[in-house]
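This report refers to the structure that appears directly beneath it.
Heads up, this is only part of the complex; the chains shown haven't been moved.
Per-chain numbering from 1; labels A and B assigned in written order.
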Amino acid sequence: MTHQRYRDLAEWPLMGTALIFLAAYAWQVIGRLEGSGASWLEAVMWATWIVFAVDYAANLWLAPSRWDWFVRNLHELLIVALPFFRPLRLLRLVTLLSVLHRTVGETLRGRVVTYVAGSAGMLIFVGALAVLDVEQSAPDAKIVTFGDALWWAITTITTVGYGDLYPVTPIGRMVAAALMMSGIAVLGVVTASIASWLVQRVEDTAETVAEAVEEPVRAEVAELVAEISALRREIAELKENRTL
Amino acid sequence: MTHQRYRDLAEWPLMGTALIFLAAYAWQVIGRLEGSGASWLEAVMWATWIVFAVDYAANLWLAPSRWDWFVRNLHELLIVALPFFRPLRLLRLVTLLSVLHRTVGETLRGRVVTYVAGSAGMLIFVGALAVLDVEQSAPDAKIVTFGDALWWAITTITTVGYGDLYPVTPIGRMVAAALMMSGIAVLGVVTASIASWLVQRVEDTAETVAEAVEEPVRAEVAELVAEISALRREIAELKENRTL
């Protein structure tokens, strides 16, 4: 089985697994589960981890150049290699984003809007979850409910930053930094899409003008061809007359 | 009556209705009216709702493809279908923006500036109204006067976000999130317009150079045509001489 074929086959199962992990993680964090419910969710998350680990191994095995794939996918190694340190689990959600990326495929401008809206929505949700997970047990935490976490994530990704809520733990701040950088990237993609759309509209107009200018050249060349054909016919006649 | 003709006819009455709704809503929220004044304004707002509902039905009836129109106008259904839940009324104001959009028509860069200034101004006003409506009755609200609400809306849409004022209710936060996203879009449009203007200026210069380079080709083709004409004339002469 080739690498490409494996990835095509694994795409939808992996997306499903990532969504199951996200649901279990959200349930655990928002519901603050203890006891048997918590251990059941824990088991589900471990199962998703196994799926990701198997996928990592399969990718590495099937890649045409293993070293290339290894270097380009260091973040996937982190997800698979560090399953015990709880806050790092959120890195697994990157898989979901990469699956989304695969699904969208080659990014034409039309798809950029969908992609930005989807990414921004997921980043806000995942960022809020991760910060809540990390912060809610800190003694002087400001972000202690999921509603607050969502509100904080939105003010952060848009770079508004009121400062009514902010993370106070080192890992919470790392999550925040990732959200801020995503915010800059989202802002950049939005602006760039509008700019590219405007530039194209202006260029379409310019092209119509350019074509109108180029038209005469084409017409003249066509006239030339006709003229030369006529010329050949006349010479052919001339030759015929001669042979008579 | 075709759909397009209905929309052309309905454009100005709908704009007027939306402005009447906005005025009544602003009066009610800023004036904090009670008693007979309040009930009179309430009646005006219900009248505007009926106009929007009739417009929705007419659009759906006349649309060439009803399912297409239905899917693309889900937000208008929300406005019409949920008139009892007070904070959702602000969604009706989207109609005003869409009317503004219709009026501006096809967006050329020259019109972008007017459109951005108009949209930003209206977003600030409508956002301030909506937040004030939602927040002023909350127990720990920070935004309790229209002046504060306007100031908050401006600091939010520009993504400055001092944090001296911020919404504390869930619906107030949803309004804030909408304002922030609008702020990013406005920022994007401003940047993109400047970028597209700069790119065009640079390209105009490049085009002048390119035309100067292309000129010789055109001149040579014209020369070719003249040459071939001369050739034909000579051959014609040759033939005439021969037949003498």
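By our rule, a contact is a pair of C-beta atoms (placed from the backbone, for glycine too) under 8 Å apart; a residue touches a chain by one contact, two chains touch by 3 or more.
Please read these numbers as outputs of a predicted model, since none were measured by experiment.
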item: Oligomeric state of the whole complex, in copies, if 2 are shown; value: 4
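Keep this in mind: only the chains that are shown with their structure count from here on.
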item: Size of the rotation, in steps of 5 degrees, that lays the CA trace of chain A over chain B; value: 90
item: Inter-chain centre distance, chain A versus chain B - centres from mean C-alpha coordinates, in Å; value: 27
item: Complex contacts: residues of chain A adjacent to chain B; value: 147, 151, 154-155, 158-164, 186-187, 190-195, 197-199, 201-203, 206, 210, 213, 216-217, 220-221, 223-224, 227-228, 230-231, 234-235, 237-238, 241
item: Chain A partner contacts - residues on chain B that touch it in the complex; value: 108-109, 112, 156, 159-163, 166, 170, 173, 176-177, 180-181, 183-185, 187-189, 191-193, 195-196, 199-200, 203, 207, 211, 217-218, 221-222, 224-225, 228-229, 231-232, 235-236, 238-239, 242
